[in-house]
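Questions regarding the structure given below will be posed in turn.
Missing here is one protein chain; the remaining ones are kept as they sit in the complex.
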Amino acid sequence: MIKKVLIANRGEIALRVHRACKEMGIATVAIHSEADRDAMAVRLADESVCIGPAPSAQSYLKKSQIIAAAEITGADAIHPGYGFLSENAKFAEMVEAHGLIFIGPTAEHIRTMGDKIAAKQAMIANGVPVVPGSDGGITSIDQAKKVARDIGYPVLIKAAAGGGGRGMKVAEDEDALETAIKTAKTESKAAFGDDAVYLEKYLGKPRHIEVQIIADTHGNVCHLWERDCSLQRRHQKVLEEAPSPALTDEQRNEIGDIVAKAVQKMGYRGAGTMEFLCENGQFYFIEMNTRLQVEHPVTEMITGIDLVREQIRVADGKKLSFSQDEVLLVGHAIECRINAEHAETFVPSPGTITDFHAPGGPDVRLDSAVYSGYRIPPHYDSLIAKLIVHGRSRKECVMRLRRALDEMVVGGVDTTLDLHRKLVEAEDVVDGNYDIHWLERYLGLK
Amino acid sequence: MIKKVLIANRGEIALRVHRACKEMGIATVAIHSEADRDAMAVRLADESVCIGPAPSAQSYLKKSQIIAAAEITGADAIHPGYGFLSENAKFAEMVEAHGLIFIGPTAEHIRTMGDKIAAKQAMIANGVPVVPGSDGGITSIDQAKKVARDIGYPVLIKAAAGGGGRGMKVAEDEDALETAIKTAKTESKAAFGDDAVYLEKYLGKPRHIEVQIIADTHGNVCHLWERDCSLQRRHQKVLEEAPSPALTDEQRNEIGDIVAKAVQKMGYRGAGTMEFLCENGQFYFIEMNTRLQVEHPVTEMITGIDLVREQIRVADGKKLSFSQDEVLLVGHAIECRINAEHAETFVPSPGTITDFHAPGGPDVRLDSAVYSGYRIPPHYDSLIAKLIVHGRSRKECVMRLRRALDEMVVGGVDTTLDLHRKLVEAEDVVDGNYDIHWLERYLGLK
Amino acid sequence: MPASKKETEAELVRALATIMNDADLGEIEVENSDVRIRINKTFSLQPQAMPVVAPTPAPIAAVAAPASEPTSASPAEAAAGNAAAANAIKSPMVGTVYLASEPGAKPFVQVGDKVNAGDTLLLIEAMKTFNPVSAPSAGTVKQILASDGQPVEFGEPLIVVE
Partner (left out) sequence: MPASKKETEAELVRALATIMNDADLGEIEVENSDVRIRINKTFSLQPQAMPVVAPTPAPIAAVAAPASEPTSASPAEAAAGNAAAANAIKSPMVGTVYLASEPGAKPFVQVGDKVNAGDTLLLIEAMKTFNPVSAPSAGTVKQILASDGQPVEFGEPLIVVE
């Protein structure tokens, strides 16, 4: 029975975990670096331990210090949050070796999913769709044509040694294939000294869609529908929503089932997310995150399920508190990640928050660890608040999000609030009509 | 089609109405007294009009000024909020006489429900249970015995001319009846110069339970379940919850049906609440409020329905956006009314709020028009925030409420936050085991 | 208190206000045998939408008020942003201003006119009734702050008669 949880993280997620613990009657230990003495989680937690100086490598990534902090406080479980040590198999192992409960999957699952090739193989083995292609290199034009015909055009020729887009060519149809392969080989040779190329299905306008799952140690697995996180800038998610405006209920049920079954076969424990690219209703596995995601609140708002509470229950050997049939999908939710960055240049803006006012009223949730007078330290990421809004329909949700963004005040530092205020007025966003390239195009064209 | 709403109120409810309007794409006009220039609704509204000096009688109760403000801003509808002119039949009439839409019931219904005797008669006519008793005065001991036998002991003898508890006697059984009547008559004669008394069923430990309804102009009426508002101090509600911990689903459905049917027979329009005393599963009508209630958010949190939005839709001639079957009852919600008053002496504490921090995280809602630096004017009521929390079960809701209360910060003025922090730890509150006298007993014994 | 002293104090307050802003302080209090001065910056929200009918006062009212010299300027006057507003006749009601008895007619008064107490200066129409605003005492019309057909709030400055 978990009685005291050490929260091995900082910022809003540390507060999120603290909240779930308090609501379960579990005591909390907040660890922190010297730069985070005034953090909200530190203020609110039952106990706190300074574990090192500001740099993450000497504090939030310092496994031994975190475990020592659990020892001196008598914590019986550790929640890693996201980032930092949350997907560090070695840390999970150490935690368990010290007789503590790791609130997350087994080290083995973390390790497998951390290896892209092993993860892809595990997915194929468990019936999860991946990006189809030539399993090895292209040996002849005829073999390439056959593979391309099987997977369907357009196809992408990629340098085996490649990276950064060099040696990458798209062939729209069979007529273009031979030229594309030759060009790719030539470029690859020039760039990497190796002309080996392989072939993969080309996705021109994919969406980023991910499926939330949670599994207990009694063989129960539920999926909690998908999130659409296509609005990204430099691979950083900016705005997420659930359900995806691009899926039908049939597609949603189908991919949910596939993922839940695969996770059950794997014997996985805890919360996890399978990320996919999705184009024309087809899903292609990218990776599996073996931890809580930043954007988990949108799932919580459409299902009414507290994911952190379930994580803790499952880690404690309890059964999931619901079955798949009881996972509702009510209305629509959108999350805006508000960073302390300039809304146009994205230059980080650490400093003192002079004014802070949270939006209120119905169906508005703010997950934030900042407050009026708080100093954002320059050492960590710039996420200062997640604004999550729910509505009975997507339209209601967008309208509510607009008014909530209008109410919110963060003074003293630059924030991306204004970017979000623009985004929720943009026609494509209002229509749900975007892919993973949309935001960068929008920002480039502005 | 309503395009611009004038909000004829102040404080949190003005902001609440503003939020609903913005989410519907409707422009807002905030009216305010000279003391409320810095009010949140004034800051956020599309337009604002100062209508008079601080005293309510010269501003928020000044019908002509409010209508003039609607005229100069071109508003096409007026939302009265609660209190002030919200149950003023004359105001509703004036609004409509000036070609504006009154977001509330007809003047006729307001008038009827404002007259206690007429309201009770209307309820009897429409099948709503009222407190049974001798319809007129007691003419003889035999008649009194007969009536008492019909309605069941204990019974209450009340002076017809009475008030303030004088001339009131309880008879536990028939043996005590004659003495009780004589004593009541003597007391009444001495106090009021009139010995006429009447007889009513005595409720020793009633709960205050009220049923929310909303009706459109197309004959559709839905009830949105009940709220339990038994925790009161000097007839002021302090903490409200939905559903009531005292009702079974059968009782809840039954009283909901009775109320919805009565409201439909009345041809009522808009939102309204029927208040009952409830003892041993029996309901006794007290009064009907023909407006939005302070505690409406608890209903919104268990049903997912935005009551203010529906009020506006109905006033605009639209149909309710749901049918009775679609009114869900998911989980449990509790509201704490946080007043700027000393938590023990209840002395009002106007002044400047130096620190303000809203609790966040899942399923927490704050309806408040205050902010850091806001000056609470001394002219109006002391409600500064409503904290409303939802959980999948009552227990989850109470645990979440505790942690939310712990996160909330209001500095610079006294508040009743500490009272609420104690209440959510009190065994009877945790068990849902209280009646309308509980809180005053609790405060008296402390 | 001699004016010179007042000036000195005003200077000090000004100096403190500058420090406050430079150093990003919330409050400064200085007390000595002669005087106690406290200046304080109230944070206030940045409004997301500005009202159309009349501007609200600046959100951060960094008004430095020396203890010995309380200001009597009301927010309404500050809002009007007019130096003459302090002694203006203010609107007793919400409504629409009319400067003449009917469209095209000669205005009731013009700047420079001499008026007697009780003379109608302008009309305010509200709810289809026209309410005259009269001169409280005899004097000269110095400034007309409201324009014909302008909607006015309660307390809005209308006209200056001196």
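By written order: A, B and C. Residues from 1 in each chain.
Assume a contact is a pair of C-beta atoms (placed from the backbone, for glycine too) under 8 Å apart; a residue touches a chain by one contact, two chains touch by 3 or more.
All values reported here derive from a predicted model rather than from experimental measurement.
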Problem set entry | Listed residues A:71, A:326 or A:418, member touching the removed chain | A:71
Exercise. Of A:98, A:116 or A:205, which residue touches the hidden chain?
Worked result: A:98
For this session: From the listed residues B:19, B:109 or B:357, report the one that touches the chain absent from this view.
Result: B:357
Exercise. If the missing chain were put back, which residues of chain A would it touch?
Worked result: 29-30, 34, 37-38, 40, 42-53, 59, 64-65, 67-69, 71-73, 98, 354, 371-374
Exercise. Hey, which chain C residues sit against the chain that's not shown?
Worked result: 5, 8, 11-12, 15-16, 19, 22-35, 43
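We take it that only the chains that are shown with their structure count from here on.
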Problem set entry | Per Cα centroids, the chain farthest from chain C | A
Exercise. When the centre of a chain is set as the mean of its C-alpha atoms, what distance in Å lies between chain A and chain C?
Worked result: 54
Problem set entry | Separation of mean Cα positions, chain C and chain B [Å, integer] | 40
Seminar exercise, completed: Per the C-alpha centroid definition, the whole-Å distance linking chain A and chain B comes out as 44
Problem set entry | Interface hub residues of chain A, defined as touching at least two other chains | 355, 357, 372, 406-407
Exercise. Of all residues in chain C, which are in touch with two or more distinct other chains?
Worked result: 43, 45, 48-49
